[in-house]
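Mind looking over this structure? Questions follow.
Every protein chain of the complex appears in place save one, which is left out.
Then we have subunit A:
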Amino acid sequence: MPLDHRRLRGPEESQPPALWAAAAAEDEEDGEGAGAVPRDPCALRPLFARAGLLSQAQGSAYVELGSGTKVLCAAWGPREAAEPGPGRLLCEFRRAPFAGRGARSRPGAAAEREAEREAAAALREALEPAVRLGRYPRARLAVSALLLQDGGSALAAAVSAAALALADAGVEMYDLAVGCALCRPAAPAAAWMLQPAEPEERRAAARLTLALLPALNQVSAVLGGGRGGPPEDWAQALRLGLDGCHRQYPVLRQSLLRAAQRRDAAAAAAATSA
């Protein structure tokens, strides 16, 4: 978003009032949490995916998770690049300024750009094994993901949306990359939970994001950190995540199929009316 230098943009430093209300709110939240039914750690939240919604981009996809995460992704097919060599995949990840629950992040802030660059690098790691870059020598493929609302598991949703957008753009791929996130709360022998919501992710002691190519059963990205414990715990988390990816795969395939059917119907209607 371009900055308008003629306007007074307000104070340089601003803080959300929620920071000072944190003490009172935390007690309320904990009280509610203890009384509420603990959620099933292996339950997958409802996933809504739709491909082919932007008319300007060659391929696009929108993924929404039950916890409120909304990601919109657009992809552009091969464009001529000056550098020789195999094709390159350029990924971009942007967060809307109002996406997070905490303070509004200023759009040009350095910390914001760092986080976006890191997420873009992770996105590229996850998608490169899936795309047949050898078929596009001297070409550039661009993918741009926009996070509209962060309700937890944002990177995982972005991976799925980006893979869908690339497939929708007609780029040759080995398989769709499906993303899944897990987290583990701070309690001593807590179990790993699939697709955490934002409050769970914030309070987690360890987080893990995976991307899988389900048909080939190959893991294309692993990104995790925190107090996980011995390798057996992480192995168990990985297995749970892989299972979650396999279960989400049919939904993504269906959305791609529907988008192709819609496009065919629209083309047929345009042909008959012309």
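Basically, a residue touches a chain if its C-beta (ideal position, glycine included) is under 8 Å from a C-beta of that chain, and two chains touch if they have at least 3 such contacts; residues count from 1.
Methods note: contacts and distances are computed from a predicted model.
S.K.: Looking at UniProt, which of "Mitochondrial inner membrane protease subunit 1", "Golgin subfamily A member 7/ERF4 domain-containing protein", "Exosome component 7" or "Septin 5" names the chain we cannot see?
M.R.: "Exosome component 7"
S.K.: Which one, A:Thr69, A:Ser160, A:Gln195 or A:Ser220, makes contact with the chain that was left out?
M.R.: Here the residue in touch with the unshown chain is A:Ser220.
S.K.: Could you please point out the subunit A residues that touch the chain left off the display?
M.R.: Counting only subunit A, the missing chain is touched by 15, 19, 114, 117-118, 121, 125, 128-130, 205, 208, 213, 216-231, 234-235, 238-239, 242.
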